[in-house]
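What follows is one structure encoded as structure tokens, with my remarks underneath.
The complex appears here minus one protein chain, its other protein chains still in place.
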């Protein structure tokens, strides 16, 4: 493995990131065709935060946060720092001092498969974090890794400059080249959902709205009363 | 497996459900003889909610929410929708649109071994949820299942029309035929606990109140000072 | 296994406990040389609590809370009750009545590898808890164990009279004999971090502050532009 | 919870059990409509064993094997002892002495969500076991439970007198009333699979045999060459 | 998500695959710079098998094996079929009939994050499998996916035509373009290890051979006798 820090990574337009954040994870994920999530092991440290940013990636050795320090320098306003380790580790490789440095650089959030500490301070600062654990366990700075190389988080590849969207539903990666398409599909989806919401509020059933009764019948699902079923 | 949607399920009286909700999960569970819990993998999405309702059950294929749509139609005011999958799945098969439909029908809560999404919206709506995960992962509508058949959630069988009680301590199933007995025992337990609470506030010890000193002695537990123990 | 309740355990000075609480888990853990944490399976039931106390330990049989009742009597003001089981168990062996008894005795918090219940009440009482689960599952009082013997919680040995520090970053054990040294090192660390924080707020990089550029170079980490990296 | 030992449980005919064992878990599970499995947390202690027997159930307290001792007396030749605990426990509640007693009574196997010990001896005896763990951790005999009541193992309800089938694919419960139907469907399935096997050995594709090409097309799956795909 | 079956994927030379298999997973992984492993959740079904093949990938919906059937047709002699699901699923989507079809086509092994069944038969056939579980749970054929697109298995991206190496140490992906380099480095490593092995058999210490004594000293590790340490 060659260890590199890649500089000058192209970023998506800020207005695209802002629009993605407005839609939120579930909407963009559906609009993209149900791909791109990093899975349920990376959880929000707070409630209600909803962000999108351009990924700066850091690939660290377990128990070692050297490359997070190197990654800070590569961060620009509007970025999200995304950290993972070569093998699974929940050590607390990130805390309030690093968050202070990121805030100073205009970074929007941290996403990490590892642990974070100084949780009280992070919450007070209002710096949004999605992480694998709350964990005070300290790390060293002894082993090399890379910054701004493609990494895999929970089964999803994140490349530097991809858009990362995160809220209480999880963390989503939108590849940089697919942002325009994702936005267009999200806009359409939001419109369609607004109509559906109104219908459901009026009492229409999704069975009817989505024409699922015929499908149930085709699949052999039968309707029986409880009395018939008990007589069975 | 025959796939059915069972209609016209008998429900427990609304006042019984309300009284169960007032007692909460821990009290009713103890009063029933320490049975009926669905276990620690189904967690509250919010803090402080305490509900009871009549179970409408949905058994789905993993990655598929077709039968949740069919279940909505079977829900009446005072019901709790209880969802599980044939094999383990944390996909986000339920979100804000389905919650909107359930609220419209007077449903009190969702309990699911699967995932939920649109978590921000669900919390804002104040619709209580106990689930296996917060997960944006979308599902399809392609595979049949059943509604209002007995299902197993975390080792506990839930039948349609059973009472489901849920709060921050977990989710409990009270079989319909056992609700009267559970209520009587809960009332007795609450009274007994009130007396014990007062005694503990005065400084009485549970060792004395529960007459445990003799038991400790019978079981061979000895009291030694730290000095004796270190010398030991 | 001889079952004992050890009485008259020596405690650390109250002012030392208070100062440890002020520093918090991450700072003291680092100051001690990155040891003493109980790991990520014991989680706070609340947000923002930060306590330190003298450990009273209880070693229970799974599914049995008899020895918690015995432990209550051994608790003094300023103590933290620390509970574990002989083999893994998340049963709800602790609830509001036991908390009431502990509060009456001036106990500061509960740390348990097991489960707790009456979570709504515990939060309302403001009694801080770190536990393995929220779980209504009840326990019996039938099997002996010990109070105030050394126990192991998540890989860390806790002895009666050790200082236990806990906050949103986890739970830390400071051996009684090492409290003075831990305090001194924590004071130094806090001062050093204050200077670093200010530097980061001004935009200084940790790479420079910690002199990590040379290390990266020694370890073979190369800086390349995205264009160079893509060219391969 | 009333604690009972239920005696004189009706059993399925021995020849039905033998025929189920011959088919094995996967075949009977499919023939029943893909239900009845106890899930992947109960694993075989040996390779290649394939048994079926009539269930004798034991419901124990965690860390306690009192009710296994009570269950032994209820076992008859051709039975399978099925053990679970009120809450999760992997303690080694079963070992070689209990296996000796079961072998003497003609019991065919043990299925337990808990742990077993004396694994070397159990393997030498050739007594088949499916369990949650290999674990020397000892248990006590102090807390009541029940024998021959319905229990839930990994999401599947097992009633005394149900047929339990087990092999390297897992553990399956066939309700007593459904054995005849399961056998008939298994016979049909085995015949059909024999024809399919031969076809596949000749090189026929399951895509063609199961007429899946049209389905793929309906679902929008397109065939493209690698060159076309890369051109994207 | 566009669903495609990609045909005509280029493969690595057969002699390269055979040489990779000869080296085994640990050696090639080290030679590549400690990358490429799929992690510890995919385990061998047998002991002692060591294979390498060209990846044919299948991306399935959970609980659905439709795309495995489509993938069979794309398999050529020397291939390894690699299967994963869009979200986690351990259902038994693969069994003896599919293995029969793969053997007929000259496929060397199956690697799947899902479950397999007919384990007794698979072992008898000698068809090597690395899987997420042994699980009889059946699947349906209802939902589309893709064949021969890049997939992620346990954090490692596998592309069609990459070399997959597997043995009792795990499963490794060698990107097609990197096979030559991996082979050269593996050859060098094997030679170096043979010399080291001989030295260790003679009693030389790795501390000396790898010149680690100075490093220990630099890192502040001190040597003390047990007597000194106890006095410490």
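Per-chain residue numbering starts at 1, and chain names A, B, C, D and E are given in the order in which the chains are listed.
The rule is short, and it goes like this: a residue touches a chain if its C-beta (ideal position, glycine included) is under 8 Å from a C-beta of that chain, and two chains touch if they have at least 3 such contacts.
Source: prediction; values computed, not measured.
Engineer: Considering the entire complex, write down the shown chains that touch the omitted one.
Structural biologist: A, C, D, E
Engineer: Give the residue, chosen from A:40, A:137 or A:152, that touches the chain omitted from the document.
Structural biologist: A:137
Engineer: For a quick check of understanding: of A:12, A:39 or A:63, which residue touches the chain that isn't displayed?
Structural biologist: A:63
Engineer: For subunit D, enumerate the residues touching the unshown chain of the complex.
Structural biologist: Against the left-out chain, subunit D lists 2-10, 66, 69-70, 72-73, 90, 92, 95-98, 100-101, 104-105, 115, 117-120, 123, 133-138, 141, 143-146, 148-149, 160-161.
Engineer: Give me the subunit C residues in contact with the hidden chain, please.
Structural biologist: Within subunit C, the residues that touch the unshown chain are 1-2, 32-35, 39, 86-88, 152, 155-157.
Engineer: Just checking the interface: what residues of subunit A touch the absent partner chain?
Structural biologist: Missing-chain contacts on subunit A: residues 61-64, 86-91, 137, 140, 142-143.
One rule holds in what follows: only the chains that are shown with their structure count from here on.
Engineer: Name, by label, each chain that touches both members of the pair subunit B and subunit C.
Structural biologist: Correct list: A, D.
Engineer: Taking contacts as defined above, which has more of them, B-E or B-D?
Structural biologist: Higher contact count goes to B-E.
Engineer: Indicate the whole-number Å distance between the mean C-alpha point of subunit D and the mean C-alpha point of subunit E.
Structural biologist: 30
Engineer: Two-or-more-chain contact residues of subunit D, please, as numbers and ranges.
Structural biologist: Answer for subunit D, listing residues that touch two or more other chains: 34, 86, 88.
Engineer: So what shape is it, when you link every pair of chains that touch: line, ring, star, complete or other?
Structural biologist: It is other, because the touches fit no line, ring, star or complete pattern.
Engineer: Using the contact rule from the top, write out all pairs of chains that touch.
Structural biologist: So the chains that touch one another pair up as A-B, A-C, A-E, B-C, B-D, B-E, C-D, D-E.
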